[in-house]
Structure formats: C-alpha cells, structure tokens
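Next up is a structure, given as structure tokens.
Apart from one protein chain that is not included, each protein chain of the complex appears where it belongs.
Per-chain residue numbering starts at 1, and chain names A, B and C are given in the order in which the chains are listed.
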Amino acid sequence: MGLLDKEFSENNILITTTENLFNWARLSSLWQVGFGLACCAIEMMATSASHYDFDRFGVIPRPSPRQSDVIIVSGTVTLKMALRVKRLYEQMPDPKYVISMGSCSNCGGPYWEHGYHVLKGVDRVIPVDVYVPGCPPRPEALLEGLLKLQEKIRYESITKKNNEIV
Amino acid sequence: MSVKTEEMVLNMGPQHPSTHGVLRLELTLDGEIITKVVPHIGYLHRCFEKHCEVMTYPQVIPYTDRMDYLAAMGNEFGYVIGVEKLLGIQVPERVEYIRVIMAELQRIASHLVAIGTYGADIGAFTPFLYCFRDRERILNLFEITCGARLLYNYIWIGGLSHDLHPDFIRLTKEFIREFKPNLKELNNILTYNKIFIDRTANVGILPLETAINFGITGPMLRASGLRWDLRKDDTYSVYNKFDFEIPVGKGKMGTVGDSWDRYYVRVLEMEESIKIIEQAIAQLPDGDVTSAIPKKIKPPVGHIYSRVENPRGELGYFIISDGSTSPFRVKVRAPSFVNLQIMDELCRGHLVADVIAILGSVDIVLGEVDR
Amino acid sequence: MKSFEEISELLKNNFSDIHFEFHPEAKFEPYILVPANKIDTVCLFLRDNNELYFDSLINLSAVDDFNGNKIKDDKGNEIMQGGTMSIYYHMESIKFRHKLLIKVILDRDNPSVNSVTSIWNCANWHEREAFDLFGINFNNHPDLRRILMPYDWEFGHPLRKDYQNPEFYQGMKVPY
Partner (left out) sequence: MMYDFLYELTGSSIIAGTIIALLPLFAFILPFALFAVLLERKVAGHMQDRLGPMRVGYHGILQTIADIIKLIQKEDIIARENDKLFFNIAPVLTFVGSYAAFAVIPFSSIFLGAKIDLGIFYIIAVTGLVVAGILMAGWASNNKYSLLGAMRSASQIISYEIPTILVVLSIVMMTGTMSLFDLSENQTGSFWNWYIFGGPSISIQKFLLIPFMFIGFIIIYISTLAEVNRTPFDIPEAESELVSGYHTEYSGMKFAMFFLAEYANMFAVSAIVATMFFGGYQSPFGYLGNSLNLVWLIPIEQFFWFIFKGIFFVFVQMWLRWTLPRLRVDQLMAASWKYLIPIAFVNLLIIGFITLI
C-alpha cells in the first residue's frame, strides 16, 4: 500500500481520473428530497414539471431523506420548522448538499424585520451550498442554481484542502 | 380470548410527500383504521397580522399575496375591496372587469394545481404534469401583464399597477380555445377512471349540517349540496353582469359530499370560470386603470369586513382603521384554516390511504392556514 | 332577511336583564356590544331562534385596543397597564341571508370569556388562535393550547402591541 499514500498529496493520474469519475457521477444524479415549504415549493414543482424539466439533469424527487443527496429548502423556514429541517438534514446520507431557494430561506426575505416567528436565513441551522435569490425565484433561476451546485461538485477534491473553484 | 390490541400513533410529519406543505397530522391508528386525527399547524406562521400593523395600506398588498400563494390575485382582490370601501372610492369600470378576469384566471390556475396534486396523491402522476402544463400558459398571461409568475402585487388600492398588455386578449382567447380539449382529456384520464372513482367515491362524506356548523365554505360546501357562492350571494365588483351557474355536488359516483364530488365541483368550476372570462373579455370597456389611485391613503376611523370567493372558499379581511396611514388591525378569515378543522370529523373510520385522499380533496394551502 | 333594528328589538325583549349597547350608527358595520359573561347564552339564542337562525359563524377576531397607560418596566421597554381587549363575532344566517356583528370588551390584564365552540364548532381554532396570539383564555374550551406558535413558546403572546422579541429560541438567534 506504500504507493497509494505516498502519491496522495499531489495529483497524479490515478487520483484525478477516479476523482473526476466520482465527481461526475455525484453531480449527474442529484436526488432531491421531495420537500417544499411555501410559495417557492410551487415554483420547484413547476421546475420539475414538463416545461422546465428537472429530470433532464438527473434530479428526481425522492420521498425519503435516506435516499437523497440534495435538499432544496424552498420557502420560509419558521422557528417551529427549523428544528425539523435540521433533523431532516442530519438524516441524509453523507455526500449531501443544500440549495437555499428564495429570499425567505436565504435571509428571512420580506419577513426579516417584523417576522417574530421566522428564522432569518436557513444557514443559521444547516450549512448551505448554493443560494438562489428571488421571491419566488423563476424556474430558470433554480436550474441555474442547480448548475452552480454541479460546478461546485465537479471541482470537489479529497486531496486539495482549499478547493478553490476555478 | 380477546387479543389485546394497542393503538399506534402515526406521525404524518411536516415533511411528507402529500401533506401539501408543512402540515403535521397525528393519526391514531387501530391496525390501519383511523380512530383520531389531530392536525398540528403553525409550521409556516409568517406573522402576517403583525406586518399589517407596521406597514402602510399599500405596503400590505405584497404580504397578502404570500398568504394563499396559489391564488394571489384573489387575496389582493379581497383586501383592496375592503380598503376601497373604507375610503369610499369608486373604481372605473375597466379596472373592475380586469380584476374579474384576473381572479377567474387565478381560479383556474389554482384548481389545476389542486386537481393535479390530488391525482398525484392517489397515485396517478401523469395528470399532475398535464395540469402543470396548462397552468404554465396561465402564468405566461400573468407574466406579460404584471411581470411576476406567482406573487403579483398587481391589484392596487383604487386601480391596477399596469394596464393590460396589447395582445393579452388574443393570448387569453388562444388559451381558452386550447384549454377546453385539455379539460376533456383530463376528465378521461382522471375523473372517469375506475380506480380513481373507487378511491374517492364514498370516502370522507361531509353532511351539510356539519359543513355549515364547521363554517366550511367554497367547493367543499358546494360539494355537500348547498348552492352558496359569494360571487352570486354577496355580489362584489361586477360579478352581477355575467351569467354563470354554480356547480353543486350531486353524488354522481357515490353519495353527495364525498371526495369525488369535491373534486368534480372544482372541475366544473373551471368550466364556469372560462365562461366568465369569455364574457368579461367581450364587454371589456376602455379607460385608464390608474386614474382613481389616491395619492395619500388615510381612511376614516372604523372597521369593515370584506369577503371574496377564493378558489378554496370565503376569504375575509376584517380591517380596523384608526385614521392613520397604516391599519390598526387586520384579521384574515382564511378558508383553508377553517376547512382544515373538519379533518378529524371526515377521517374517522377510514384507512391511512383515505386520509391522503380526503386531505387532497379538502385542498389546503399552508401559507393561508398559518398566515 | 332581518334588518339590524329588528334583530336589536328581538334581542332586547328576549333578554331584558342583559344590558346591551346598540351601535347602528357605526358607518360600515353596525354592531351590538354584549357583556362578556353572557356571550354564550346570547349566541345560543341567536343560533337556535328560528327567525334569526344564525347557523354559521364567519369570523372571530381578537383586537388589542392598547388604551391603558404606558409604564417603563425594569428592562427599559414599555409595558401597557390596564386598558381593554375586544373580540368581534361575525355571524351569518345562510337561510335568511342576514349578517350580524357582536363585540365583547374584556379587561386587558387577564382577558377571559366563555367559549362559543359548543355553539359553532368553527370557533374552536379561531379561539385557540386568539389565545395563542393575544393571551385571551376561553373558559370550557375543548383543548385550549397554542396553535400557531411553538408549544414551548414562553415569551408571551406575539400580537400584543407591547410584545418584545426574544433574543434566542432553542439556540437560534431570532432578531435579524
């Protein structure tokens, strides 16, 4: 096993190809948790409907968090719901990603000032990978958010510590 | 020897594929038969009434959109009628007609989502996508008039934010011409589908007296056999100028007031809405839509209860004004909030699969339930 | 179809002992002021009398009138002392198509009134919401607990005008 760990530090042929393959596999079959909160969930449904098809990118809504990789937090996260979103995130198996869709889950949205029951941004509870602005964001914006996430996964690497996105 | 059976509490939690959002149903099961249903709501409480006390009158309109996000035009309509009555403004004819067209288009779009998700809950996934395909065409109509697809801020106090797009009329006629065959196709796939009828007929029967006592309104009340529609019984805006009839549940496939009736009333209502839109387009007068918008909105002290027939039922705004530029208190009577109370009555003695069918036929939107 | 005056007449000669206040002059909606402890008997009569037959309660709204005197408490933010809270009952008869508005005024410090859930089931959740957001407790309500706010929310009732936002709730920062 000497060969492997010696060569592990910088890239060589062995590491990059398997890494690209795994990254490609991970980014081309992101299964989302079928989980919508508010108005953004309707736009998410419209995105997975026929006009702007999510399935083209390999994204299928899975009912149970155990089998999904990406959780699209679509809608206002209230304090009562925040604990559930946190538990849902923890139940997902490991290479998992979060897309925060809509300004409500980005930073509290129109309810930031007087919403006593609204959590000002889902990143106070779970780490977010991609923020999609808009209230509600258009389906194209959500698709662009998904492509941004796919770019991020494409350059993920187990060796380089600070994976600077090219 | 009686076997000691224990009841199981099943938690249809805030995240469930068919609770239409973040509703938690606590079912107490005996085997698969339901003995008690306790709905837990509040997971989407966005403090609408607190915002009304802080914002001025026109600033509240975008928040009314976000209550029932499937029928945003209807929410604005109700609120704006209330404030106009407080101010005593008379709105030009053209604005009234455009508001009716927008409200009816929004009713079709909202019913399409209700029917689509109902089919998906029962298991047929394709009608859900056919409904969304038709709904996309309506969203395009909304988008060319006011720029937004779902939450519009289009109906202002005293008028509208924009006039109609030049070829809005042509596109609407086109949509109506293409929507009628689609509706027939939808009926063949879902309405007269033997399995769909088995799953929904005689399921969750709602007798008329309990419906009235529980304050149920909208398609659920009409499915139980009562011809009660605010557009005809408590006429507002220019609805009295159109002739359309109110579909009522007749128990074609089971008893009156079962889930199939509630579904079928919505399908018939869509056909009625098409009639209204056709007549409204024919009689659309000209004029300026922003002429009656007041510069300074300071209504006199007083309180008013204005109500509107939303796709889910009677949406009422109880507005109390203390003479300042922002409302003292706005209490919203949300139809889904009231209709959801009946879940316990309806689901008793049914199976788990029926709870989903009944919840689909009750058709709630959580933004409106929790406000 | 009964007008406001006929309904007032009927109520007056039926409940001679109760002191009603009739406000037909209120511009948009004439209403009747009913004492707090008699609300459920009056409502039962309104529903069961076959001339009035108010069989559907449209809306039950609680309002914080905020007309007490303002004082500063120890932490510097102002608290309201005294003053009143009022509850508006909108009801309607589907058979005779007439509507009525009844108002009840309660003391603001510990508002309590009899529940009308036994008369109209629709009032159940409206009353729970009034309890949750205003702190009005309804006597002999079937299960009076919070409906919209989390069940373990011990920072008071949010829709009161002098409500202060908590700093943290379950480890999450609440204000922006």
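Just so we're on the same page, a contact is a pair of C-beta atoms (placed from the backbone, for glycine too) under 8 Å apart; a residue touches a chain by one contact, two chains touch by 3 or more.
Remember, predicted model here, so these are calculated numbers, not experimental data.
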Missing chain -> touching shown chains A, B
Touching the hidden chain, out of B:Ile189, B:Val256 or B:Ile293, is B:Ile189
Among B:Glu26, B:Asp198, B:Asp234 or B:Glu271, contact with the omitted chain is made only by B:Asp198
Where chain A meets the left-out chain, the residues are 21-22, 24-26, 28-29, 34, 49-50, 53, 55-58, 60, 62-64, 66-67, 69, 91, 93-95
Hidden partner sits against chain B at residues 8, 10-11, 16-18, 32, 119-126, 129-130, 133, 189-190, 193, 195-196, 198-199, 351-354, 356
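Here is the rule we use: only the chains that are shown with their structure count from here on.
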By Cα centroid distance, the chain farthest from chain B is A
Expressed in whole Å, how far the mean CA point of chain A lies from that of chain C is 45
Distance in whole angstrom between the CA centres of chain B and chain C is 26
Multi-chain touching residues of chain C, meaning two or more other chains, are 148-150, 158
Where chain A touches two or more other chains at once, the residues are 80, 113, 116-117
Residue positions on chain B within touch of chain C in the complex are 41-42, 45, 47, 49-50, 53, 85-86, 210, 212-215, 226, 228, 233, 300, 302-305, 307, 314, 316, 318, 320, 328-329, 331, 333, 337-338, 340-341, 370-371
Listed in rising order, the residues of chain C that touch chain A in the complex are 148-150, 158, 163, 165, 169-170, 172-176
Per the touch rule, the chain B residues reaching chain A in their complex are 13-15, 17, 21-22, 42-47, 50-51, 54, 62-63, 66, 69-70, 113, 128-129, 132-133, 135-136, 139, 149-151, 366-367, 370
